[in-house]
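With one protein chain removed, the remaining protein chains of the complex are shown where they sit.
Showing chain A:
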């Protein structure tokens, strides 16, 4: 029985890694389009986001099946319940990457070139997402804690972007709409970082039993 359960847990991990990889791809595509000015990127991101939603349902069923069949206790119970909570955050990450892609469509091909921080911010959030799922799969408490701390870096980028955009509006009032779109995008990246932090916090619970 135990070996079957271990196989199912391995399958669960595999699916979560898959979800994480899809999130990364969504964010990367959006970040690249932002840098290069590709207004049609949403048509690439949206299907990915939809697949992510399907996978979320899939993982959810697997977790329910594990609870039902294996009646897990102790760290198994925490691992399965953590997975159930994590997938909501992972799904949101996909949704927000999709929202970024949608806003890029309103920029009329303009890039974020003037605001270098935005690209760095995207890279930082991708790192957070990847590592948060890694920390779950490896039950790595140190990695999870380092992600929680790393959120400050993303928050700092958000402030830099904001200051840059205030300055931009002051200099070119007609760029107001463009600036607000970029601010929205920055906010979505910042939220993605927060979701990665949530995942990391669930990993801490899964490993230690404490929040």
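Throughout what follows, a residue touches a chain if its C-beta (ideal position, glycine included) is under 8 Å from a C-beta of that chain, and two chains touch if they have at least 3 such contacts; residues count from 1.
In this text, contacts and distances are computed from a predicted model.
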>> Tell me the UniProt protein name of the chain this structure doesn't show, selecting from "ATP synthase subunit a", "TrkA family potassium uptake protein", "Phosphate ABC transporter ATP-binding protein" or "Adenosylcobinamide kinase".
In response: "Phosphate ABC transporter ATP-binding protein"
>> Using the document's definition of touch, tell me which of A:21, A:77 or A:184 contacts the absent chain.
In response: A:77
> For chain A, which residues reach the chain that was dropped from this view?
Replying inline: 1-2, 5, 71-78, 208-210
